[in-house]
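For this depiction, one protein chain was excluded, whereas all remaining protein chains were kept in their positions.
Just so it is clear, A and B label the chains in written order, and each chain counts residues from 1 on its own.
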Amino acid sequence: MTQEVATPELADSEPADNELQAQRAALKSEYKELAWQGLWKNNPGLVQLLGLCPLLAVTATVTNALGLGLATLLVLIGSNATVSLIRHWVPKEIRIPIFVLIIAAFVTCVQLLMNAFTYGLYQALGIFLPLIVTNCAIIGRAEAYASKNPLAQASFDGLMMGIGFMLILVVLGAIREVLGQGTLFDGIELLLGDWASGLRIQVLNLDNQFLLAILPPGAFIAMGFLIAIKNAIDSKIAERQPKPEEKAIERVRVNFDAS
Amino acid sequence: MRKAIEKNARILALFAIACTATVGLVNELTKGKIARQEQAQLLKTLHDIIDPEIVNNDLYQSCLLVTDELLGNNEPHTVYLAKHDEKPVAAAITTTAPDGYSGNIELIVALNYDGTVSGVRTLKHQETPGLGDKVEIKKSDWITSFTDKLVTADNQHQWAVSKDGGMFDQFTGATITPRAVVKAVKNTALYFQQHKAELFSRTDSCRENL
Partner (left out) sequence: MAFWIASSPHNHTQNQTSKLMRLVIYATIPGIFAQWYFFGWGNLIHIGLAVATALVAEFFVLSLREQPISKQLFDGSAILTAVLLGICLPALAPWWITVLGSLFAIAIVKQLYGGLGHNPFNPAMAAYVMLLVSFPVQMTSWQPPLSLMSVELDFLNTLTTILTGFTSEGYSVEQLRTHIDGYTMATPLDSLKNDIGQGLTVAESITKPVFGQHFSLGWEWVNAGFLLGGLFLLARKAIPLATPLSFLASILVCSFIAYSINPDGNASTMFHWLSGATMLGAFFILTDPVSGATSTKGRIVFGALAGFLVFIIRKFGGYPDAVAFAVLLCNMAAPLIDQYTRPRTYGHSVKQP
């Protein structure tokens, strides 16, 4: 990733039109790359396997997953933006404690807000809401990206990583909720207000709850399958794409054999 | 070196102050709302087990702390007193069933002034998922089988699960959990019958800022 091109300071120096366009193109490809990294290639849930503890513990229903996903998303955007804003004033030696302070402050604020406005969900998420502090995806992004990049990109990165994480949470929650109790969006009114109670869908009518899906081991198994599916898709893509490259490799191999 | 440390300390302190201020501000803004939410939640539980039509006092404020062997252990338990025009109507008592299959089961038992059970709910438990957790209203309506039952001197032996010859069904696969709950509800009802006059004459409250 080339960041120098994208810094706003450069934009002030009245560049030529084509230069401006080149900058815009670079910025656009940077955003695209960020989205691709956050949503798929470097997904915090599926690839980095960060924040597994809340990921596995609260995804018994879509509602819980969505609640925790949104909370994490808010914290990620907030902390990434703040870290990016202050990146010039923080000496290197004390950046980690400051990042932790910022993240903790955001988590506490989100926790208080959820307590006030989505009380039922706050009760359901319990300890895992304050535990967002320990979600390594957040400090990881602050350290690896936000502390080196301007505000807009850093916030966008937070948004994409957060959505990537939330998507995995919701997919896992949906799988476990359908298998475990045969519903989708059960209890969604806790998050979105009373109007949303109509969203609840009865997918299957189960005589017996499949408890394994709701209990933590089910989360591990479902997560394993999700990762396997992602890897399978990736290898399918890789199989299809680099045909021209393969020839080049072959030639190298021939040379190697000959030498 | 020393200078760098001083500078860093100052920056760190500045951030700490800023973060604390932010959290404090949000706390201040949400404090009232959170308190109202908690109160609403509690009232919702209470209204589930005490008919709100017959009560017109502030249930949230009229509460007592009591301690008695019959309530499962020697911890203080909360009692909410329901009155209609200052006349006692019912009370909701939090109680503990100490002999659940895995640990204590926390219950809230509402009793009409005549001693009949008006409703029971499970507040907290760690029973086996799929077996003992049917004491939750979300999982099964078993807990409503207490409604309108009365403990008298000569039906005490009926206050048991049917396996022990009583009038309450145990649910499939679990006996210990319902047994513990039945016993706790019965003891709470007995406690209420013995102490109801005294409870309603008390003037103290569990809320400090009345």
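Worth pointing out:
Here is the rule we go by: contacts are C-beta pairs under 8 Å (C-beta built on N, C-alpha and C of every residue); 3 or more make two chains touch, one makes a residue touch a chain.
Predicted, not measured: the structure shown is a model, and the values here were computed from it.
Residue in contact with the omitted chain (choice from A:L101, A:L211 or A:L226): A:L211. Shown as candidates are B:T128, B:Q158 or B:Q193; the residue that touches the absent chain is B:T128. For the chain missing from the display, the contacting residue among B:T20, B:Q41, B:S102 or B:Q194 is B:S102, taking the whole complex into account.
Residues of chain A in touch with the missing chain: 208, 210-213, 215, 217, 221. Listed here are the chain B residues that touch the chain not shown: 99, 101-102, 128-131, 163, 172-173, 175-176, 179.
We adopt the following convention: only the chains that are shown with their structure count from here on.
Chain geometry summary: the mean Cα position of chain A and that of chain B are 39 Å apart.
By the touch criterion stated above, chain B contacts chain A in their complex at residues 4, 7-8, 11-12, 15-16, 19-20, 22-23, 26-27, 30, 33-34, 37-38, 40-41, 129-130.
The touching residues of chain A, when paired with chain B in their complex, are 89-91, 93-94, 97-98, 101-102, 104-105, 108-109, 112-113, 115-117, 119-120, 123, 209, 211, 214-215.
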